[in-house]
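Presenting chain A:
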Amino acid sequence: MIENVSIYELLTLTTILFFIGLYGFLTRKNLLTMLLSIELLLNASVINFVVINKYLYPDVLQGVYFSIFIIAVAAAETALAISIIINLYRLKTSVDVAETETMKY
Partner candidate 1 sequence: MDILTLFIVVPILTAIALLFTKGLKQARLTTMIGMLIQFGMAINLVFAYFKERAANDAIMVFTKDLMWFETFNIHYSIGVDAISVLMIVLTATVVLAGVFISWMLDEMPKEFFITLVILATGVYGFFISIDLFTLFVFYEIAVIPMYLLIGIWGSGPREYAAMKLTLMLMGASAVLLVGILGIYFNSNADGGALTFNILEIAQVSIPFEAQKLFFPMTFIGFATIGALFPFHTWSPDGHASAPTAVSMLHAGVLMKLGGYGIFRVAMYLLPEGTNYWSTFFIVLSVIGVVYGALAAVKQTDLKYINAYSSVSHLGMVIFALLMLNKTAWTGAILQSLSHGFMTALFFALIGMIYGRTHTRMAPQMGGLLKVIPFISMIYVIAGLASLGLPGMSGFVAEMNIFAGAFQHTDTFHRVMSILVISSIVVTAVYILRVVGVMLMGPIPNEDYKNLKTVTWFERVGIYLLLIPVIGIGVAPLWLSNMINDSILPFIQRLI
Partner candidate 2 sequence: MNFSYTIFILIIPIATFLLLGFFYNRIKPAVSGWIGVTALSVVAGLSYYTAYQYFFNVGKIDGKFQTFFGFQANWMNFTENLRIDMGILLDPISIMMLVVVSTISLMAHIYSRGYMKGDRGYTKFFAFLSLFTFAMMGLVVATNLFQIYIFWELVGVSSYLLIGFYYEKPSAVAAAKKAFIVTRFADLGFLIGILLMGYYGGSFDFMELNNPEGPAIMNWASTSFMGLSVITWALILMFVGGAGKSAMLPFHIWLPDAMEGPTPVSALIHAATMVVAGVYLVARMFPMFHFVEDGFALHVVAWVGAISSLFAAFIALTQKDIKRVLAFSTMSQIGYMMLALGVSKYDGHEGLGYMASMWHLFTHAMFKALLFLGAGSVIHAVHSNYLKDMGGLRKYMPITNITFLIAALSISGFPLTAGFFSKDEILVAAFEHNKAIYFITLFVAGLTAFYMFRLYFGIFWGKKKEYEHTPHESPWSMTIPLLFLAFMSIATGYLPFSEWVTADHKALHGHIGLFSNLGVIHWDMAGIAITAGLLGIAIAWFFYKKPTDYPAKVSAAFGRLYKWAFNKFYFDEVYLFVTKQIIFKRISTPFAWFDKKVVDGTMDGIGNTTVSLSKVIKGTQSGRIQDYAFAFAGGVFVLVLIVIYMI
């Protein structure tokens, strides 16, 4: 519970953060920036977990646990994604997402 900051303001922040991430993911062609955008999306949800936990159920800690869990998963996922991207780069000498559409149909 932070003085003078209501839950609405915080949720607005995370919403903005989420849509920035979504926009980045949908429009960027570089796989690395897309990865960054995914991090934004995840961070938005992490903050949401913490905020909602803090404001609505201050006497339990599940939201906080979840946020830590997500951070751990995000770290692992980033490691995996970067290794995939590096391999892709070796294969195609490019990190452009348009180059990766060979798996269609």
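For anyone wondering why these and not others, all candidates are chains of the complex that A comes from, given by their letters.
Operating definition for what follows: contacts are C-beta pairs under 8 Å (C-beta built on N, C-alpha and C of every residue); 3 or more make two chains touch, one makes a residue touch a chain; residues count from 1.
A quick note: this is a predicted structure, and the numbers were derived from the prediction, not measured.
J.: Mark the candidate that touches any copy of chain A in this complex, from 1 or 2.
T.: Looking at which candidate touches chain A, I get 2.
J.: With touch defined as at the start, can you tell me which chain A residues reach candidate 2 in the complex?
T.: Per the touch definition, chain A meets candidate 2 at residues 22, 25-27, 34, 97-98, 100-105.
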